[in-house]
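One protein chain is absent from this view; the other protein chains keep their places.
Order of writing sets the chain letters: A and B. Residues in each chain are counted from 1.
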Amino acid sequence: MSNIGFTAYLKRDLLLSYRRLGEAASPLMFFLLVSILIPLGVSPDPERLAELAPGMMWVMALLATLLSTEGLFATDHQDGSLEQMLIAPQLLALPVLGKVTAHWLVTGLPLTMVSPLIGLMLSLPPVAMVPMMASLAVGTACLSLIGAVGAALTVSLRKGGLLLSILVIPLYIPVIIFGSAAVQTAVDGFNWLGPLAILAAMLCAAIALCPLAIAGALRLVSSN
Amino acid sequence: MASNRDWTWFYRLGSPRWFYETTGRWLPWLWTLTLLLLTTGLVWGLGYAPQDAKQGNSFRIIYLHVPVSFLALAGYYLMAIAGAIGLIWKMKLSYMVMKSAAPIGAALTFLALFTGAVWGKPTWGTYWVWDARITSMLILLFLYLGVLALQYAFHSQESGNKASAILALVGTVNIPIIYKSVDWWYTLHQPATIKLTSAPSMHIDMFQPLLMMIIALYCFYALALILFTRAEILQRERKAAWVCELALQADKDSAGEAEE
Partner (left out) sequence: MPKTPLLSVDRLFFERDDCNIFEPASFNVEAGDIVQIEGPNGAGKTTLLRLLTSALQPTSGSILFSGENITDCHYEYLASLLYIGHQPAVKMTLSAEENLRWMSPATTSAPEIGAALAEVGLRGYEDVPCYSLSAGQHRRVALARLFTTEAKIWFLDEPFTAIDKQGVDILQARMGSHLAAGGCILLSTHQDLAMDKVRKYSIEPHSDREQQQ
């Protein structure tokens, strides 16, 4: 069957995102728009912005990812594709990883690419640009995986979005701590590879463990 | 549900009726023990233990704060283990225990935060401070609230149970990570040598009432858990014959009392 395996689902989800480019770009737009709120809401003073920039950019990236996570399994559940995915002769972790990878390619990766621009607008010190991109690249992948667990648990609920946020934000906290720490350590002049390594370790653990939780949650939801 | 292994003792543990009847016998003892330990511990700690050199009398709140924090964290693990047993062995009683542990744990976490704030005001001049332990406690509260919210979000009781169990397990894996991360974050941003919430190295006279309070809180937790679970059992098994008999008996008893 064509609907077997990691690459099949990865390609299909990318195609689906491509067909709905407007929707797919909304986390990116959110990220850009909210960046304007910081100087407007706090202060346009470059020094103050520079202090806030690492943490604020991470918070905004987190919220943008959270925004798009709700739809990860929702359409599949509504149109019956989820059921077909469950009864295909494959390890459920594979299509799940395919979908989450596609989600990251459409959400986290664009955020990472756009972050230098946002950093510029928020007076992020130049020394922090590369650490910001690196930590966002790795961190948003973690966020996609962890968010997918919440999305799987709440997929059959209407108004599941708010509940998803409540469930997932406590689990996001270690990621944001080390993500923004990587940038902050770079700004302070220390070695930022340490926090980044821990972030990478979290990503490895997430890749190993989250698909199990997601698959379990999807199976139980299908028996609802 | 048939099983080929002879683990009847384990499956009997899973019978709500057995649980209800056995704990019914334990309850009077548990009530007495808990009330005794709680009153003794509180009176001893709040009244008779020696004053702290630096903090004066305000440190006495730790006799409530520390045991409650212990139980809040231990309670989460108990909830997660109950959820895991329910998922693996499909034991309904286990899910009921998990469901009961959630509000108790959430209340204890809130109490821990509240007593922490009460301690904070006279000690550091502010009710809230973002130090490692308090921040971790706050995150624990949100983890509890998530499990509670998920429990009640589903129409189907079973789905709610399973979803909460999965979430509780995910939370369990994350709790050490969260605690370590927050700890690390705090030391990164506040390289103060004074660890504000570490308990002062305690004199034995201060420590004994603390120990008693910890044991008292464990008994209290057990009591609360059993009471909540019993209520849950009655509610879920309300169609079973033994519950109907109990209800009829209770009716008769109260009618008899009213007559007198």
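Convention: contacts are C-beta pairs under 8 Å (C-beta built on N, C-alpha and C of every residue); 3 or more make two chains touch, one makes a residue touch a chain.
Worth saying up front: this structure is predicted, and the values here are computed from it rather than measured.
Enquirer: Which visible chains touch the chain that is not shown?
Expert: Taking every chain of the complex into account, the missing one touches A, B.
Enquirer: Out of A:S26, A:S81 or A:S123, which touches the unshown chain?
Expert: The one listed residue touching the chain not shown is A:S81.
Enquirer: For chain A, which positions touch the chain that isn't shown here?
Expert: Chain A touches the chain not shown through residues 1-4, 12, 15-16, 19-20, 75, 78-81, 83-84, 86-90, 222-223.
Enquirer: List every residue of chain B that touches the chain not included in the displayed model.
Expert: Answer for chain B: residues 1-2, 156-158, 236, 239 touch the chain left out.
In the analysis below, only the chains that are shown with their structure count from here on.
Enquirer: Once you find the CA centre of chain A and the CA centre of chain B, what distance in Å lies between them?
Expert: Each chain's C-alpha centroid was found; their separation is 33 Å.
Enquirer: Can you tell me which positions in chain B touch chain A when the two form their complex?
Expert: 87, 139, 142-143, 145-146, 149-150, 153-156, 158-159, 162-163, 166-167, 169-171, 173-174, 177-178, 180-182, 184-185, 188
Enquirer: Would you mind writing out the residues of chain A in touch with chain B in their complex?
Expert: 149, 153-154, 156-157, 160, 163, 166-167, 169-171, 173-174, 177-178, 181, 184, 202, 209, 213, 216-217, 220-221, 223-224
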